[in-house]
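The structure follows.
Apart from one protein chain that is not included, each protein chain of the complex appears where it belongs.
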Amino acid sequence: MEMVWEPKILAFLCNWCSYAGADLAGTSRIQYPPNIRVIRVPCSGRINPLFILKALQNGVDGVLVSGCHPGDCHYLSGNYVGRRKSATLKRFIEFLGLEEGRVQFSWVSAAEGGKFSQVVHEVTEEVKKLGPAKRFVKKSS
Amino acid sequence: MTLKLDKKDFHSFLQNLMNDYELFAPVQVAEGVAVYKKIEHPLEAARFSLNPQKPAKEVFFPQSETMFRYGKVGVKTEVTSTEKVERKRILLGARPCDLQAVSLLDEIFQGREYSDPYYINKRQATTVIGMGCSQPLSTCFCSSMEGGPFSRNHSDIFLIDLGEAYLVEVLTEKGKAFEKNPFFKKATQKDLKAAKSIEKNASNQVGAILSLEGIERKLDQMIESPFWDRVQERCIGCRVCTYLCPTCHCFDIADETLTTKGQRVRNWDSCLSSLYSQETSGHNPRPTNRERTRQRLMHKFNYFPKNVGRIACVGCGRCVLYCPADLDIRETIKEIQKG
Amino acid sequence: MKNPYLPIPMMVKKAFMETTDRMLRTLELTFQKEEDQKAFEFIPGQFCELSSFGKGEAPFGIASSPTENGSLKFTINRAGMVTTTLHHIEEGEEVGIRGPLGNGYPIDLFKGHNLLVVGGGFAFTTLRSLIAYFLEPEHRSLIREITVLYGARMPGLLLYKEELQEWSKRDDMKVVVTVDVGDQGWKGTVGLVPNVLKEVAPSSEDTYAVVCGPPIMIRFTLPQLKALQFPDERIYTSLERRMKCGVGKCGRCNIGHLYVCKDGPVFSLEQLNILPKEG
Partner (left out) sequence: MIQEKLRQKARELLESKAVDLVIGFGEGSLPLRVSPVFIRNPHEVDRLVWNSFCRQNLSTYLHKFKSLKIGLVVKGCDSRSVVALSLEKRFKPDQLFLIGVPCQRMVDHRRVKRAVQGEILHVSEQGDELIVEGKDFKTRLNRKDFLYPSCQVCVHRNPVRADLLMGEVVEEFSLLETHPDMKGFLNKGVEERWDYFEKETGRCIRCYACREACPMCYCPECFVDNSNPKWMEQGLSPSDLEFYHIVRAYHQTGRCTACGACERACPMEIRLTYMTEKLNQDVKELFGFETGVDPQASSPLSTFDVEDQQEFIK
């Protein structure tokens, strides 16, 4: 049987919005690609850039960070602070030579089951186009 | 027996050696930066004018080295040692200072009670082709440390750069295996004379300027001296001097694991790191840079002599050249000697 | 050449919690290969490196006596990564061990003399090995009087409780067990080890003292021993340091020119006096 490569995408979803959005997608029977593996975090501001880098080092093909829309943060400003970290990290690693699109960000509210599905579709497609992650992945010795 | 090797034959010579041996030599990794590495192609071997930043100890005691692999089979864990050295090796182009340092490491890794097979196996499998240091730097002080730019100690074969050729001296039984090498020619009287003068020049340049006489006893009295506060002030606590030191040999042991398989690895470690001696409880017997700096110097000039009868510094000058804060161990030695 | 870094496999025969705070767990390990068991000869006071594959190694004093053949006991204080895994390991599972390492107590020196053992907290492990060694019928005559003073913060934190009771019933040794703070069921001595030592006031005449415990206990116990006129060369202690290789190569555990792993961990106070005070 021929194995078709499918990207592995790690998604950090904030507890209050995006995770609930994913839940809604599920209960509403909205389909999305099975390529994502979800880690629930309290807030998108909780994302330590080390999480993203460690995931890439361990060989995931893409990372998605998703939180509440601006103004909706359960902790008022967590997503705003997170947004700054996201912007600088993304620019930095792409500057160093990681492909644009390996690390992606989205705002998905608890009511946006459809958007969640759409985001996952898009991210999966884009990561598929990039192909399997090679740079920065730790090879087992 | 004295032979010579024309430089035009040098790459063929290396290729020839590589048929039967793993060849380790200085490799340039950036402009002006070199390390000892296993060579895959003769052209990789760097010019020998630069004493590599990382010393030759790395050939026998790699910065990161797997000690064994383990894997879980049911409840049992199978352990496979990686101590064996499969192919014979050559270390080419090491300077006398680095080789003297290797002889100090021999004392540690051979040890009276325990031998370290990872080091010893590599050491035994290796023929050392040393290289005379014809252009020593002003930071070199090997001659003060019982060595010299042309010390043949611990080389099996010794090369002297004559410009167009290398003079080849075969020094040991191990070295004799190479006498018949097709690229070696007989050296002429003229070559010998040229080599002598090169050696003399270099040796004159590195005078025995430092006195180490009695330093061990001096330091015995200095454990609690305010001297250490002064020495440590400039030190930023990085590990440059210990990692680039050809005699430093501290290491850490750690497991690297992926699911049920993994390996136990040893990595260089440094007494200047605060975590080096910190216990799990958080207690640290060497809590500040003062104790750590003292440990480094005491180890070289007091503890090592007490245990082995030799000073653990060979005068290569690397710590002087590469210290980010420009600490100079020669000045430190002088200060200790002043008392 | 024997590779001193390779662990040998041992099986966890028994594992149980020693103390009520659930921080100290004892593992009884049995050899898996006969040749390993044969090659493993040790004296009380030596230690082993226990491997939890994937997490690493940590050193532990051997708590069993060489006379208890066929198995080794270790009591493990949960502190870091390795010890936490060793707290979760189950009976029937395997661990790797390296050893015996270190010098051990100077058994021969003690022979024909009296022995005073002063211990505190979980440092009692190798002291237990030492006591058990001399309590073995064929060894008992090797030394004269045995006095044991052992203390813990609370009764629940005492190690080897059943054994302590057995010992206190014997008439060929003196056992004093003390706690810093007693509880309802506690009928024994209450008081800090150094103070109790002062009260018990064992004779220093022809006696070797072995002291192991937390640094603070050691610090206050030594003056008491001195007051009882124990000379420095007859006071022994076992030191702890961060260790990795256990065979005197990797650095880090040295005090002066001596390595705690290889030249120690047992030192006399006389030896320690001339070493740099790095504690």
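Which chain is which? They are A, B and C, in the order written, and residues in each are numbered from 1.
Just so it is clear, a contact is a pair of C-beta atoms (placed from the backbone, for glycine too) under 8 Å apart; a residue touches a chain by one contact, two chains touch by 3 or more.
These numbers come from a predicted model, not from an experiment.
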Only these shown chains touch the missing one, namely A, B, C
In the whole complex, of B:Asp20, B:Glu40, B:Glu113 or B:Asp326, the residue touching the missing chain would be B:Asp326
Contact with the hidden chain, among B:Lys54, B:Arg95, B:Arg123 or B:Arg296, goes to B:Lys54
Hidden partner sits against chain C at residues 80-81
Hidden partner sits against chain B at residues 29-33, 35, 53-54, 63-64, 135, 137-139, 230, 233-234, 236-240, 243-244, 252, 254, 256, 265, 267, 270, 273-275, 289, 320-322, 324-328, 330-331
Against the hidden chain, chain A presents residues 49-50, 53-54, 57, 70-71, 77, 80-81, 83-100, 104-107, 119, 122-123, 135-139, 141
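Keep in mind that, in the parts below, only the chains that are shown with their structure count from here on.
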Rounded to the nearest Å, the gap between Cα centres of chain B and chain C is 39
Here the gap between chain A and chain B, centre to centre from mean Cα coordinates and rounded to Å, is 47
Residues of chain A that touch two or more other chains sit at none
Per the touch rule, the chain C residues reaching chain B in their complex are 1-7, 9, 53-58, 79-80, 83, 92-94, 96, 240-242, 244-245, 247-257, 262, 276-279
Within their complex, chain B touches chain C through residues 67-68, 70, 72, 75-77, 79, 81, 83, 108-109, 111, 113-118, 120-121, 223-224, 249-255, 257, 262, 264, 266, 269, 271, 276-281, 285-286, 291, 295, 298-299, 302-304, 306-307
